[in-house]
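Missing here is one protein chain; the remaining ones are kept as they sit in the complex.
Order of writing sets the labels: A, B and C. Residues in every chain begin at 1.
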Amino acid sequence: MGRWADLASPQISAGVFVQCQGCKKALFADEFRANLKVCSYCGHHHRLTWRERIEWTFDEGSFVESDADLAGSDPLSFPDYTPKHSAAQSKTGMTDSVVTGMAKLSTHVVSVAVSDFHFMGGSMGTVAGEKVTRALERGCEDRCPVIVFCASGGARMQEGLLSLMQMAKTTAAVERCRDHGVPYISVFTDPTMAGVLASYASIADVILAEPKALVGFAGARVSKQAQVTKAPDDFQTAEWVLKQGMLDRVVERRDMRATLSTLIHTLGYSLRNKEARIG
Amino acid sequence: MGRWADLASPQISAGVFVQCQGCKKALFADEFRANLKVCSYCGHHHRLTWRERIEWTFDEGSFVESDADLAGSDPLSFPDYTPKHSAAQSKTGMTDSVVTGMAKLSTHVVSVAVSDFHFMGGSMGTVAGEKVTRALERGCEDRCPVIVFCASGGARMQEGLLSLMQMAKTTAAVERCRDHGVPYISVFTDPTMAGVLASYASIADVILAEPKALVGFAGARVSKQAQVTKAPDDFQTAEWVLKQGMLDRVVERRDMRATLSTLIHTLGYSLRNKEARIG
Amino acid sequence: MAKSWREWMKNLLELEDLVGQIKTQLVQESDPIRYAELDAKVKSFEDRRDKILELMFSRLGPWEETLLARADPRPYTLDYVQNVFSDFLEIEGDRRFGADHAIVCGPAILEGRPVMVVGHQKGRNIQERTYRNFAMAKPEGYRKAVRMFQMAERFQMPVVTFVDTPAADPGVESESRGISEAIAASMLAMFELTVPVVSIVIGEGGSGGAIGIAAANIVLMQEHAVYSVIPPEGCAAILWRDPAKGPQAAAALRLTSKSALEFGLVDGIVKEPFGSAYRDPITAATLVKEAIIESLAKLDSIGLNLKSHRYERFRRAGSSYMKS
Partner (left out) sequence: MAKSWREWMKNLLELEDLVGQIKTQLVQESDPIRYAELDAKVKSFEDRRDKILELMFSRLGPWEETLLARADPRPYTLDYVQNVFSDFLEIEGDRRFGADHAIVCGPAILEGRPVMVVGHQKGRNIQERTYRNFAMAKPEGYRKAVRMFQMAERFQMPVVTFVDTPAADPGVESESRGISEAIAASMLAMFELTVPVVSIVIGEGGSGGAIGIAAANIVLMQEHAVYSVIPPEGCAAILWRDPAKGPQAAAALRLTSKSALEFGLVDGIVKEPFGSAYRDPITAATLVKEAIIESLAKLDSIGLNLKSHRYERFRRAGSSYMKS
């Protein structure tokens, strides 16, 4: 067997192997990437970096980042926050856990936000909340659909109450989209949890999810402890959440682009139409 | 023991007994009426005639009936409908199962509809649907709250699809009340079922119910047959329906007037206020 | 009288079976004489079939219409969705309790224009029927529909609903989650809409379960659909304590499309191909498609407040059958 590569690494060269996190089988790295980091044996959808997500979802080269420089601080002087945050920045090359901008999808313009779990578990602090809010607001201003890829453990503890307020702030922005007739689609990827799930993620017009993505309010341990009711085997998987009526479709990664494209085509029609009428 | 009287009869003279339909005990007829036809032993709330309901709920002598002459026909020439309908008319002195009008409750003007189960099981045909609709519309026109007492087995089979359409018609009128900011309160009395429950009854702003009232979509036999799930002992009682979140309070008959009064006082405030401002 | 469509159609179905068998032989037949014989046989049987069909359809009563509306090969909502729209994408969540497969929903394109589709869905075999709960929706089905109605309003999409249910689910679970409230709230949500709404009864328009998604500006019925306040068997059980008297009840209830039109309760009848929709599903779908397009065009041209239009439409129901 050849060399082994880190599965999260964006540079995976040919002839190198990676190990599937689902079935533990060895996969050719180049095939693995060609298959959008989905295991060809067990279908396990591995987590993506924001770059991969955008590259593999939107029209080639169409993404233009917004607010790239927006950065946070350590308002609470929270123990170890500054070094942790800096380490995450060095590791990922991101200023914070969310990247936003405008992109095209089958030529339709869309406002986009993508969380990256590799940055402090995709947690939502002031900057992530602000970026998601601006992405939603851009949808209203530019009269285009908004697509948000979620990947987050929840609100960022280290910014205390400021993080909690981002739940309300992003929700307010979703409400604004509703007022403007702007379609807003969220996609639950692995994992979509807690404060993110309990705010902008769950109130999209249409909610899609990647197969087997972990989706829940409380950590499985907490929620299992909390009640006599036994958790089912597929508890907090996207498939279970679909059965509970909380999302609309589980979509394989290779079909995501087409599904999103169909949705923004139908749901964004009146927006384009009205715009056309206005001038 | 003295003479026995028919419990539903409006004329119950002193010294006569009636038998409680709940505990089967004998009750002095005059005490029974003084107690609003509630058994003093077991609290069983006996069905009322529309006259009793209005007399015991609204300000004395304040009720003015509307559309008293509105009468139906036998549009489908349905087997036995005409004689059955005539018999109900003779028995009750009503033209159909619902009586409507304007009344006062603690001096507040309200639009009222009362179903009477004694008229063909309180079933909703064209006339009942029309009267409830007009009662709701009067609330919008006169800018006053609407109170509806339900007592019905459901839509009236003998008028076929015309009866089914009354579900939509009355629902449309409820929607109009919502548009006009007119508070609409419905009260489930024994029984409130099927097509009536599945239309105007269930979408009131506030829903009250009398204790132990039978409240359900399907006859208990049908719904128990239909599924593996075992029906609880209190299935389809007002108390059970309250636990299911489908109504807001179970209110004893003696407290109904005060409860309704408080509700229309708070919920009708802006209506009166706006009216005052308008002139 | 026949209790089911299969029983009623027994002779015809056997005849068609026979024709099918001969046709299979025909393909394999190499002897030209034998071939001509078989071919003639097919033609004569098909002739006979057409005559029987013609006879059966020349004197359809309310009960036969009921059987036809329930016929298992009859096209269901998703069959029409496939043939009438493009780009349909099913949306499953009710955001309340669970996924209900007795009602299917989602946006789709109708001749270039997005519409929101909502419809009851029956199943054709036993697995499908169980999965679809025999098209008897639970509260979550109606709440999913409400979500779609509100989404259609947000994005200014016309709504098209397909009605095909024996009844709403009457079980203990449905009661416990408020099936009555869900049906009423669904109608209420429809009456709030400012976008055009067209409903079409394509099979069984079963009482509350049907009207729950049929509070439309224009309500159509397919020729061989039925629409009733109560299933005929249920009516017979109450009236004559004999569910077997369904045929008499069907007559008494006047549940055919023709009666509904006469009473002014539906706005039009959509023709079906000869022998009813299942005999030519593509043509049936084309007729449905044309009827929907025509209805939407009519509503577009009204230019009125479509919410008031819908109110007035239902406001009139039964007015001519009262006196005061």
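Following the convention adopted for this analysis, a contact is a pair of C-beta atoms (placed from the backbone, for glycine too) under 8 Å apart; a residue touches a chain by one contact, two chains touch by 3 or more.
These numbers were taken from a predicted model, which means no experiment stands behind them.
Peer 1: As a test of the contact rule: which chains in view would the missing one touch?
Peer 2: Across the whole assembly, the hidden chain touches A, B, C.
Peer 1: Taking the entire complex into account, which one of A:21, A:106, A:244 or A:259 touches the absent chain?
Peer 2: Checking each option in A:21, A:106, A:244 or A:259, the one touching the absent chain turns out to be A:244.
Peer 1: Touching the left-out chain: which of C:96, C:258 or C:271?
Peer 2: From the options C:96, C:258 or C:271, the contact with the absent chain belongs to C:96.
Peer 1: Suppose we count only contacts with the excluded chain; which residues of chain A make the list?
Peer 2: 67, 69-73, 75-76, 78-80, 125-127, 129-130, 133, 155-157, 159-169, 171-172, 174-176, 178, 194-195, 197-203, 216-218, 222-224, 226-227, 229-231, 235-236, 244-246
Peer 1: To test your reading of the contact rule: which positions on chain C touch the chain that is missing from view?
Peer 2: Where chain C meets the chain not shown: residues 95-97, 143, 177-178, 181, 185.
Peer 1: Please identify, in ascending order, the residues of chain B that touch the omitted chain?
Peer 2: Residues of chain B in touch with the missing chain: 178, 181, 183, 202, 205-207, 242-249, 259, 262-263, 265-271.
The definition used in the following text is that only the chains that are shown with their structure count from here on.
Peer 1: Between chain B and chain C, what's the gap in Å when you average each chain's C-alpha atoms?
Peer 2: The separation of the two C-alpha centroids amounts to 34 Å.
Peer 1: Could you put a whole-Å number on the gap between the CA centroids of chain A and chain B?
Peer 2: Going by mean C-alpha positions, chain A sits 52 Å from chain B.
Peer 1: Could you pull out the residues of chain C that touch at least 2 other chains?
Peer 2: Residues: none.
Peer 1: If you look at chain B, which of its residues touch at least two other chains?
Peer 2: Residues of chain B touching two or more partner chains: there are none.
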